[in-house]
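Just passing along the structure, written as structure tokens.
Left out: one protein chain. Kept in place: all the others.
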Amino acid sequence: MIHDFHYLRPDSLQEAMTMLSEYGDRSKILCGGQSLLIVMRQGMVAPEYVIDIKHLNELNYIRFDEKKGLAIGATTTHRAIEKSDVIKRRYPVIADMENRLASIQTRNWGTIGGNLAHADPAGDPAPVLIVLGAEITLASLKGERTMLLEEFFVDYFTTQLNEDEIIKEINVPVLPPRSGCAYQKFNLLRNDMGIVGVAVKVTLNEAGVCTDAKICLGNAGRVPIRARKAEGAVIGQKYDEKLFAEAGKIASEECEPVSDIHASEEFRRHLVSVLTRRMLVAAWKAI
Amino acid sequence: MEKKLLRFKLNGLEYEIFINPKTLLVDVIRDHIGFTGTKKGCESGSCGACTVMVEDMAVKSCSVLAMQVEGMNVTTVEGLEKNGKLSPIQEAFLDYGAFQCGFCTPGMLMSATALLKENEGKVLTEEEIREGIEGNICRCTGYNSIIRAIEAVSKGEYKEG
Partner (left out) sequence: MSGEIRELRYSMFKTGVRYTVINHKTRNIDGYAKVTGRAQYTFDIKLPNMLYGKILRSPHPHAKIKNIDYSKALELPGVMAVVTGKDTLGIKQGIWRRYKELCDEQILAVDKVRYIGEPVAAVAAISEEIAEKALDLIEVEYEVLPAVFNPIDAMKKDAPEIHEGVERNINVTRHIEWGDVEEAFAEAEKDGYIREDWFRTSSQHHMCMETRAAVSSYTPDGKLTVWCSTQAPYYMQALLAWVLGLREGDVRVIAQYVGGGFGGKFELDAAMFCSAVLSKKLCRPVKIVFTREEDFIASKRRTPMYYYVRTAMKKDGTFLAREVRVFTNGGAYTGMGATALYLTGFFCSFPYKWRAYRYDGFRVYTNTLPSTAMRGFGAPQAMFCSEQQIEWMCKDLGLDPFEVRRKNAHTECYEVPGQAYIQSCGMTQCIDKIEQWVKSKGDLGPNRAIGISAAGFMSGGIFNWFDTPYSFSSAVVIINHDGTVDLYVGCQEIGQGSNTTMAMICAETLGVRVEDVRVFSGDTGICPPDLGAWGSRQTLMAGNAVKMAAEDAKKQLLEFAYAEMGLNIVYDLDIKDRWVHVIARPERGMKYEDLVKKAIRAKDGQRIVGRGYYTPRRKGMISPAYSYMMQAVDAEVDPETGKITIHEVMTAHDCGQPINPLGLIGQLEGAAAMALGYGYLEDQPMDEGKILNPNLVDYKVIRATDMPKTGMIEIDTYEAEGPYGAKEAGEGLTNPTAAALGNAIFHALGIQLKELPFTPERILKALREKSEKKEAN
């Protein structure tokens, strides 16, 4: 049962920020509501004020610039991202990830800003965006700040967002040449939340040597985790499946998964190991 | 709680109602207005029984605050037929036996309709159809008859009109 609340509908980002600064932790931003309404229904969250930003078209955009890269406004829906031509062309890994995020209905209404703010460790966009080096911009009446997305997540369902802040935009830099990305979540039903998910980005030099690698593990800890040791194992190396298997093992030791009804900790580690190896192969092949 | 005025179009008709702003779209449709075709099957946005179209887009009406459809067009299963004439997808569901208990059917039809609308003039692949109704659980049919029905409409075997 959802508790009663005051419903506020700002007409601009400015107005939304004003409301946030006024009501602070007595309020909650509502965007697509695909996550928030569920927790409100369970009574886990009961704000006095709900600030509905779903209709803020000001934040609903996908822009691409050859220098600055990709900018996605916070209220852009998953579906819009999945269907975006420029994203399909320039960042197919994002479009593919979105295609397996929940169902069409949820993607039609749920937004990227809401997904990241919700900070479910099983969320799909975060690992992918993190390996792409994405930044997130938060705004409040006090001003804006931008940080790497991987620094945004603090704990289960907790982020750097202050109570007066709103996510404004996500930026994804242009991929360096000879880069490849891949993401896969392991689940039993095609569109289910991932039991674990692994995203990989690699960049090679002309000799085929890996100059940069980013590996991010979803649902393998409290927040999306960078597998830095595993990354270290492949940087400076050439395509080598044995090495990738080794990197997978390293990644499985770097993460902190839990046991739940869907998988034991041990199985999650095993999956991290297998998927890391497979995604390294896939990322390499995507170049 | 202060009530809020909500204005929107449901199945082509304008509605103006005062609601507690926490009211979900599904409850406005079913309880306040009284179109009970739309169903509910869960409390977790998982089953799709409550699927309606908002501006030709399938959404789960149990996961949308009614206030969010202010000024928009909402279509439910009751809006598919025109003057007693069934829409192509409804006819196809009958011919292909694409329902059993029928409880998922209204939501399924809305997902199917949105999918067909989005892809008008294009013949959908089986894969695309499956993805299009992935958010709708049917416990009875095993889906394949539903896939066949949508496929038939997509291929133009049923004509509007």
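All chains are identified by letter, namely A and B, in their written order; residue positions are counted from 1 within each chain.
Here, a residue touches a chain if its C-beta (ideal position, glycine included) is under 8 Å from a C-beta of that chain, and two chains touch if they have at least 3 such contacts.
All of these numbers come straight from a predicted model, not from anything done at the bench.
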{"item": "Visible chains in contact with the missing one", "value": "A, B"}
{"item": "Selected residue (touches chain absent from view) among A:Ala119, A:Ala263 or A:Ala282", "value": "A:Ala263"}
{"item": "Residue among B:Glu43, B:Glu70 or B:Glu118 that touches the chain left out of view", "value": "B:Glu43"}
{"item": "Contacts of chain B with the absent chain, listed as residue ranges", "value": "30, 35-44, 46-47, 49, 76-78, 80-81, 86, 90, 93-97, 99-106, 109, 129-131, 133-134, 136-147"}
{"item": "Residues from chain A at the interface with the omitted partner, ascending", "value": "1, 186, 188-193, 261-264, 267, 270-271, 274"}
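What we mean here is this: only the chains that are shown with their structure count from here on.
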{"item": "Contacting residues of chain A [partner chain B, same complex]", "value": "2-7, 9, 30, 33-34, 37-38, 41, 50, 52, 54-55, 79, 99, 102-106, 108-109, 190-191"}
{"item": "Touch list for chain B against partner chain A, complex", "value": "1-2, 4, 20-22, 24, 43-45, 48, 51, 54, 57-60, 63-65, 67-68, 70, 111, 114-115, 131-132, 134-136"}
